[in-house]
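Please see the structure below; I have some questions.
One protein chain omitted, others in place.
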Amino acid sequence: MNKRVRVVVFLKPGVLDAQGQAVQTGLRALGLEASEVRVGKAFELTVPEERWRERVRELCERFLTNPLIEDYEVYEREEVPTP
Amino acid sequence: MNKRVRVVVFLKPGVLDAQGQAVQTGLRALGLEASEVRVGKAFELTVPEERWRERVRELCERFLTNPLIEDYEVYEREEVPTP
Amino acid sequence: MTAVTQIPEWEAAGLRREEYERVCALLGRRPNPTELRMFGVMWSEHCAYKHSRPYLKRLPTAGPGVLRGPGENAGVVEVAPGLAAALKVESHNHPSAVDPFHGAATGVGGILRDVLSMGARPVALLDSLRFGPPEDPQSRRLREGVVAGISHYGNSVGVPVVGGEVLYEDCYRANPLVNVACVGLLPSSRVFGSAAAGPGNSVVYAGARTGRDGIGGAAFASEQLEETSAESDRGAVQIGDPFAGKLLIEATLEALQTGAVVALQDMGAAGITCAAAEMSARGRTGMVLYLDRVPRRERGMTPAEVLLSESQERMLLVVQRGREEEVLRAYRRWGLHAEVVGQVTAEPVLRAYDGDALVVELPPSALTDAPTYRVPEQEPQARRALRDADLSGLPKPDPAQALLSLLRSPSVVSKRPIYTQYDHMVQLRTVVPPGADAAVLRLLEAPPRGIALSVDGNGRISYLDPWAGGAAAVCEATLNVACVGARPVAVTDGLNLGNPERPEVAWELAGVVDGIADACRALGVPVVGGNVSLYNESEHGAVYPTPVVACLGVMEDVTRALSTGFGAAGDVVALVGSDRVSLGGSEYLRTLHGKVAGAPVRPDLGLHRRLLDVLVRAAEEGLVRSAHDLSEGGLAVALAEACVAGGIGARCTLSPELFGIQTDLSLFGEGPSRVLVSVPPERYEAFAALCARAGVPLRLLGYVGGDQLHLRLPDAEVAVPVVELRSAWEAYR
Partner (left out) sequence: MMRDPRFAVVVFPGSNCDRDCLHVLRDVLGYPAEFVWHEEEDLSGFDAVVLPGGFSYGDYLRPGAVAATSPVVRAVRRFAGAGGLVVGICNGFQVLLEAGLLPGALVRNRGATFRCEWTTLRVERADTPFTSLYAPGEVVRMPIAHGDGRYHAPPEVLEELEQRGQVVFRYVDRDGRTTPEANPNGSLHHIAGLANREGNVLGLMPHPERCSEAVLGGQDGRRLFESMYRWLRDRALLAAGRTR
């Protein structure tokens, strides 16, 4: 079996989130109410089920995120049969 | 009270996901095992709690996403006291 | 219960009944559903120019340096011995309305590949944009998305955006205009084309894989409306991949180096269908295509989907038989897909196989020779009334305040916040960056020679008087190029209008084309290519007819490029060119009186030609220090801009003998063929003599100096500090 996971990445609190600010400004201009907007990235990917948590952690720390500036969270999606 | 929500956006299936392809290539180069990689966007924002689902839908459809090519999902984070 | 009415198959494919009958007659049979869909797209206005082709015949296309005129993917003109430039403009209006970011980005990708198809390396881009007023948040959002999309693609592929224009009117609210022009360079002796020649040669597919992009955007999607309604929405937006676009440029240029490529074309609108049909029709050959060899991104695509997909970043090439491997290797080295997908045939028939099944069998010319239509042209009564409107007796605002309002008006303000989002320096050619009348690029291949580029158009003038608008676009683009000291050598035009089936739009189309044609003929500048975008309408009506013209000029020595701003205190300030001005269609009338009315000045093309000559000579001989053409906002705005650009003031007098007593007209009136120059005093006599010999009027206005713009008028005096002018002009919204 394989595992489908989702990873959500945001800048760490101390790093200026320029895109979040830009989106906030854009929303305001349209008269839409929202505050403390942050913009991040999301990934969905399939990994072998065996030791999947560990595998995903490695993916995230070696490649998908830059641990110096980003935090991430991992969500399970579902199990998928290996083709 | 205000509501903190997270929105995760991915391209609809079939729409060219250049980022997903690039990430997949990068993972391969590192010898990391992952397949069917998709890259999307994530937002976190605070909206007034009243009718918050509706508000977030409007934000998403008018600004945060292009419904023609993107699908989104909304997650509740928590309630935050209005300052 | 009402009966469900069946949509006829031709209508579902986007054809009229007569067109369907014509297809049947051409084939001697009914087309099968796949073939019908191919006709539906190939005979669309976008691909077939059904309403515009008859008019476009009027444009002068030949000239001394022209190596390729219209008809190929881009025009080609010689710019130095042995060196040629390919140029072309393309619109991406509807895609940008649906998704401003991706719509504009794919517009950039498409025009780059048109230029690449000639064998040229793209070296510059220009963008001509129209939006609703920036006070409207939706319009501003469209603008931001479009600019971000152009920036995303252009910056990433490494082709500098060196110029453009942005203008705002209500009519563009729901239907923005996004025209992008591209210039590429290539050896004159190695101009490629798209004619599929040499039966037995291979047809090679190269680039990104094929997905369902762009399918269903056109009317034919209704064939399977039930299952595919979500799909058809998706088809309206295509997503570009600038990285793949960059690879495609490099790999294609490398493939062309092998000498094994016979012809090439990008797969844009109507995808493989259009490329295969046009290439074989041009070569008077046929092609056989094996669709299962086409690299795909999605499973389960039907032959029709493969044939009609508008996936981006793909090229079709004809390669000498036996040398395929050399070409495939170039693409694969750059990480792209490349496959032999068919052969050129002597028999002029386009055949496509899906496995063993023959799914398409059509003469290519049937696909490319769509019928053309002439709609009776009719000027609307209301338009004439608008043009004849009496503009005397308007209230006269304080001239200093009026000037500041004009500088702040979105169409006049500095576009720096836009062009700094574009990499305009990459490739190390940009000698005069955006911000001047035209950009200047050096030709590293032929120093110290350079080319100058500008794109211009004025929808308001075209709305009031289509002929004047077409001619004015040519005049402004050529004049901008001459203002930096370059000789205009070719233009490419983009025509953006409403629904051509309406007599009023037909009248506009005829007028703007005639205006462009007459101006180009009179100036001796050929039109080497162009683009037509029709049906720019929303429920709020049509856009103003908006011809835009991109002009390419050549200068002998880039170090002699003139600046826009005043340079040195004590220099003489003068106005050279036409004296004729009008408030008709002016920015002043729009901004201060909320009106679009009156009769714009029709250019005196003979005078314009002499003026271009004077400017080029003056630059070559080093007679003038700066030159800036008068456009939106007239003389007052041009003076203010020259002060701001130079960071220095000026003192001028508009004498009643020369300028009359109607100060709103003399300050803010607009008209073609007018240039503000500053001239070192010791050269003024020589410059005046040059103008006199050429029969070009020259009016002395005053002197450069001080820290304010000081204007003495018959009935008033205006004095505005340059810092105040600057802060108004930088009030970008």
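Order of writing sets the labels: A, B and C. Residues in every chain begin at 1.
Criterion: a contact is a pair of C-beta atoms (placed from the backbone, for glycine too) under 8 Å apart; a residue touches a chain by one contact, two chains touch by 3 or more.
As the structure is a prediction and not an experimental result, all values here were calculated from the model.
For the options C:Phe39, C:Phe131, C:Trp334 or C:Phe659, the residue in contact with the chain missing from this view is C:Trp334. Of the listed residues C:Ala48, C:Leu67, C:Ile215 or C:Leu247, the one in contact with the hidden chain in the full complex is C:Leu247.
One of C:Asn155, C:Thr252, C:Thr345 or C:Asn496 touches the chain omitted from the figure, and that residue is C:Asn155. By the touch definition given at the top, subunit C reaches the unshown chain through residues 148, 151, 155-158, 241-244, 246-247, 250, 334-335, 419-428, 430-431, 433, 442, 444, 558-559. Those residues of subunit A that touch the chain absent from the view are 11, 14-16, 18-19, 21-22, 63-64, 66, 68-69. Against the chain not shown here, subunit B presents residues 18-19, 22-23, 25-26, 29-30, 39.
Simple rule for what comes next: only the chains that are shown with their structure count from here on.
Rounded to whole angstrom, the centroid-to-centroid distance between subunit A and subunit C, based on C-alpha atoms, equals 40 Å. With each centre defined as the average position of its C-alpha atoms, the distance from subunit A to subunit B rounds to 9 Å. The set of subunit A residues that touch two or more partner chains comprises 26, 30.
The set of subunit C residues that touch two or more partner chains comprises 141. The touching residues of subunit B, counted against subunit C in their complex, run 11-12, 14-16, 18, 22, 63, 66, 68-69. Those residues of subunit A lying in contact with subunit B across their complex are 2, 4, 6, 8-10, 23-24, 26-27, 30, 32-48, 55, 58-59, 62-64. Across the complex, subunit C meets subunit B through its residues 98-99, 102, 141, 208, 211-213, 230-231, 233-234, 236-239, 241, 243-244, 297-298, 311-312.
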